[in-house]
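A protein chain is absent from this complex, but the other protein chains hold their places.
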Amino acid sequence: MKRKLLEHAFSVVLITVVLVGAVAGIGWYERNARASEKEKTEVFGELAFVNFNDPFDRALLEDVANVYYPGQHDRNETALAEIASSHEQALAKKLTSSHESERLNIAKAGELLGMYLSFLIVYAVVIALTYYGVHTIGVWRFCLKRRELEQTQLSFFQKVLRLGRSTLGVAATFVLFSPAYVIAYALKTRLNTDTSLFMAVLALVSNGLLIVYSNKFYAFLTSESRKGYVETAYVKNLNHSYDPHASDGIPYRWIFRMRKRFDGHVFDHIYRNASFQYLPTLKEQASFLITGLIIIEMALNIHGHLSYEMLRQLLYKNYDIVIATILLVFYTVKATEVFSDVMSHRIAVGYENTDS
Amino acid sequence: MKPIQHLFGHKDKRWALSWVLVVLVLFLWDLHFLNRPSLKLVVSGFINTMIISGLVILFTLVLGWVFTILLDAMQSRRREKTHFVVTFLLNLVRSIPQIVGVLFGYVIVTTLHRQGIISSKMQLFPLLAFAMALFIFPEVVDLMRERIDHYRKLDFFNAMRVCGIRESRIVNFNILWRNSRIHIFNKLISVFGIAVFLQCSVDFIISVGLSTDVNPISLPPTLGSLLAHYDSKQDIQSIASLFSDVSYFPQLFTIHLQGVSVAFLIVFTLVSIYNISNGYAERNQL
Partner (left out) sequence: MNQARFSVEIATETRPVVSVSDFVIEPDTITFLFGESGIGKSMISKAIYGLIDPARLRVSVNGRNYSEYLRRSWTRNLQENSFFVFQEPSSHLNPLVRLHEQLNEGSLSKATNEEDVLRRLWQSVPAETLERILRIYPKPYRPSGGEKQRLLLAMAFKKIGLFQSSNPEDRTNFFVFDEPTGSLDNVYRNLFLELLFDTFRKSPFTAMLITHDYSIISEIFQKHNDILSRVRFKELVRAGESRVSVRDFSPDHYLNWLRKASGSRVPASSAGEVVLDVSPRFSIFGRKLGIYADHAKTRPARLTVRSGEMVYVKAPSGVGKTTLAKLIMGLYQAEEFEMKLLGKTMTHQTPPRMWPQKVWGKNAGMVFQHADEALDLEATVKETFDGLPLEKGRNRSLKTDIAELFEGEIDSSFLNKKVKLLSGGQKQRLNLLRTLVLKTGVVILDEPLNALDFGSIQRVLAILERHRNRGAALLMISHNEEIFDALVDPALVYHLAELN
């Protein structure tokens, strides 16, 4: 465990050093690059009588060059292309710098920190919700599947019900698998999609997060249900019906409650082991959620949010701010990993027979 | 009758087949109702996305296999320091949210593209795919290492070794190929899904956020960038009008066809891949 924590600490330091180094490097490179560019082509960029967007003007300029430097057709052509592109870049710079060329100062850092905090809150809320959702959906699906195996002869009504349920299931899969931006744009005219609440809900139900991980949990349940100790539990006459209405079954409120327990039922053994097995997956789930949140913030152009800010600064080439945001995101991932490692370690130690 | 039953009897085959059929039907529909320039965009966007995602599979497989072998060799030769360094780097890659990694990969590649260092699709696609594979392949390494560890713990590995069979043969051939290729294949199916998802998202983000009139990104169209296209966004937004006017429904499939087609292709592909992978795992009892 100590080793793991050390590794985490080391990677945090390493990434911080590398990225801060990168900021310095980029700054240095940019100053130099700008200086050298200036000498070469700036003169041409200022030819007021040439409209570089006009193909005719460009052709004219090329002809002129060919007259002055005869026999160097290729060289002239590349030179002109260079001039045109540098002209374009200058124009772009003029436009973007009018947006602002920001530096990372204290005010800006405070602003970023505020955004980061709201990012963290949404993240924490969604991770708690997905944790509950993944377990609940997984258990629910498992119980449903088991019940379907128990019932062999169905009445017409049950058949219709089952058909309706599977249709709904497929429809739900489509929504759950939609990338967040598809859902968000579909709803944009109806809802205010820029609120944190909307973001949290969207992160939960889109990008396939819920469905992929509840499916993983379901797979754990299935594979645990095939283990030997379940057979032993069964022959001890523990309850084993999955009918929610039977006295020896699993009622719905057991499935949906927060802390799940299934006392006196074979499924309790299965659930306990599956949740224990699932713990390490939590890390993966968290990192996937962060990816999802970043996609949402970036794709929806939500002003004043961390990831969108990163994208914006990337566009304006304020690399120090970009790297600061990346570091914040990286720290979040690391913090989650440490949290998850410590938690799984503590739970695992609980089962380690340390007392005897 | 039997071959049809054979195809539809298994969930994975059923979904694979219906994916092909539905995409074909959609194509025919679009052929009829969508204008030519849009159709051309949608078709090439779809094909480009599939090609890049296919390349991602290839790269993740190669990277995953190479790193697995490397790590395994280090472990069995007790090169603990190098082993630690490589695991550390892998964990580092894992700690970078995939989207951030891929986004920066894309930014670098597009910068190169704009500067004319790479020009053709032949160069561009593999680079984009590689940028993605770099952030996906640790998952493949995990799977392969898990498989090898499983067999190392059993007598399987030792029993073969003491018979004088080469270790590399046991790992590569007996364990990874003969006893894990089903697992690996299943992983690659889901890698394809991740690739489609990440690619669409990154393309969408870049097209929405990083391109302005002054900063044109002239990448070949993909499903993601098409979706970010002004027309498509409006098409998607029109879905919401169903809430106020259900009779608007048919128009989605005629007037707003471009955006709806693209969105449908993305979502349907993701759903299909999910079901194919699940069905495949179920059929092979993974």
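To keep things simple, chains are lettered A and B as they appear, and every chain counts its residues starting from 1.
Keep this in mind: contacts are C-beta pairs under 8 Å (C-beta built on N, C-alpha and C of every residue); 3 or more make two chains touch, one makes a residue touch a chain.
Since this is a predicted model, take the numbers as computed values, not measurements.
Undergrad: Among A:Gly25, A:Gly164, A:Gly264 or A:Gly304, choose the residue that contacts the chain missing from this document, as touch is defined above.
TA: Checking the options A:Gly25, A:Gly164, A:Gly264 or A:Gly304, the one contacting the hidden chain is A:Gly264.
Undergrad: Using the document's definition of touch, tell me which of B:Trp19, B:Phe156, B:Phe185 or B:Phe253 contacts the absent chain.
TA: B:Phe156
Undergrad: Among A:Ala233, A:Ile255, A:Leu282 or A:Leu311, single out the residue that touches the unshown chain.
TA: A:Ala233
Undergrad: Which parts of chain A face the unshown chain closely enough to count as touching?
TA: Counting over the whole complex, chain A touches the hidden chain at residues 145, 149-150, 152, 225-229, 231-238, 264, 269, 272-273, 276, 351-353, 355-356.
Undergrad: Contact with the hidden chain only, please: which chain B residues?
TA: Contacting residues on chain B, toward the hidden partner: 154-156, 158-167, 169-170, 173-174, 178-179, 285.
Going forward, only the chains that are shown with their structure count from here on.
Undergrad: Spell out the residues on chain B that touch chain A in their complex, using ranges where they run on.
TA: 88, 91-92, 94-100, 107, 197, 200-201, 204-205, 208-210, 212, 214-215, 227, 233, 236-237, 239-241, 243, 263, 266-268, 270-271, 274-275, 278, 281
Undergrad: For the complex, give me every residue of chain A touching chain B.
TA: Residue list for chain A touching chain B: 7, 10-11, 14-15, 88, 91-92, 95-96, 173-174, 177-179, 181-182, 185-190, 207-208, 211-212, 215, 219, 287-288, 290-291, 294-295, 298-299, 301, 308, 311-312, 314-315, 326, 329-330, 333-334, 337.
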